[in-house]
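What follows is subunit A.
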Amino acid sequence: MITFDEVVKVFPGGSAAVDHLSMELPTGKITVFVGPSGCGKTTSLRMINRMITPTSGRVLIDGQDVTAQDEATLRRGIGYVIQHAGLFPHRTVVDNVATVPLLLGSSRREARRAALEVLERVGLPQSFADRYPAQLSGGQQQRVGVARALAADPPVMLMDEPFSAVDPVVRESLQREFLRLQAELGKTIALVTHDIDEAIKLGDVVAVFREGGRLAQFGTPRELLERPADAFVGEFVGRDRGFRSLSFDTADSVPVRPPGDAAEDGAELVLDPAGRPLGWLGPAVGSPATPVPTGGTFSSTDTLRAVTDLAISSPVGIAVRVGPDGAVDGIVRHHDLVDHLASRRGRSGAERTA
Partner candidate 1 sequence: MDSSYLFDPEHWDPGAAGSIPQLLLSHLGYSALALLFGTLIALPVGLFIGHTGRGSFLAINAGNAGRSLPTLGLLMLMVTLLGLGLTPVLIALTVLVIPPVLTSTYAGMRSLDASVVDAARGMGMRPSQVLLRVEFPMALPVLMGGFRSAALQVIATATVAAAVGLGGLGRLLIDGLALNDYSRVLAGAVVVAALAIVLDLLLGLIQRSIVSPGLTGRAVRTRRAAPAP
Partner candidate 2 sequence: MIDYLQRNQELVLEALGEHVVLALLPVLIGIVVSLPLGYLGVRFPRLYQPMVNVCGILYSIPSLALFVILPVVIGTKVLSPVNIVVALSIYTVALLARTVADGLRSVDRTLTDAATAMGYRRIRRLFGVELPLALPVVLAGLRVATVSNISLVSVGALIGVGGLGALFTRGFQLFYAEPIIVGVLLSVLLAGIADLLIVLVQRALTPWARLSAGRV
């Protein structure tokens, strides 16, 4: 657990960068610091490994003040990942990753073995080990950056905008990879981003910062989306937060009807011999000669957001559910979905008052 206790940081000649910050980052979880630029989130992150010293207040890791330790020793026990990865251009990939084990006194051979293992873990082939960073793509460099932070197996990791320098497609895959790794490793992670979507996607807990280095809200992504603490957080989280909060429920509670009920809407679902959907026919789609594609299907493990999206984008306003074998096992009409969402809202309102 990482504890911020009334932490204040005032830079020389400037206003407060961090203003009486108190929070606890849970062990084994990802805590995301998010907020507009200049709100003190990076400053707060860098106070954890003493890259910045607080003006007042304390930062504790597992109850121990970070200032109690020698700073270099402290930092060797904390993984650090930054934007653009910050790889050493003069060292090969494997030597980059072996950096901290070597600092910790491992032999060269051990450090390199550890490095090769962790490279494999982040999904980089052995053949990359002897390349120089300049020979890698941005996404690959970022993976090496993560590998370098993990090499000495630190319990705590700090990540400063780790995925913001790569293009959206690569970012998506890096984020997925990162969550998979975290599920395996269970590190205590503090991650800074300015991207609220990334915060909601990656964070177990999110700390929203506001200008002047004050904490606006500290809670789970769901709490943030459904119950923003104030107008600032609501604005920051965005207007479609209601829709995005649907990601937190799965589709298994949605009322499903048999496929034949589509006739009520003037549509007929055409199936192939294996029972997989081919498309829609009937007056609802203008009675074409060939079936109009459904535009996608969902299964009961998908999110409520996915179902809603399907229903809205379907040519007939109906989402199609399939079983594990891909055969259609039911449909969701959008009227039914709206009713379901309304009743869900009532439930979460009750939870709030409870």
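What we mean here is this: contacts are C-beta pairs under 8 Å (C-beta built on N, C-alpha and C of every residue); 3 or more make two chains touch, one makes a residue touch a chain; residues count from 1.
How these were chosen: all candidates are chains of the complex that A comes from, given by their letters.
Nothing here was measured: the structure is a model prediction, and the numbers come from that model.
Here subunit A touches just one chain among 1 or 2 in this complex, the one numbered 2. Chain contact summary for the complex, subunit A toward candidate 2: residues 46, 49, 51, 72-78, 80, 82-84, 86, 88-91, 99-100, 103-104, 132-135, 148, 158.
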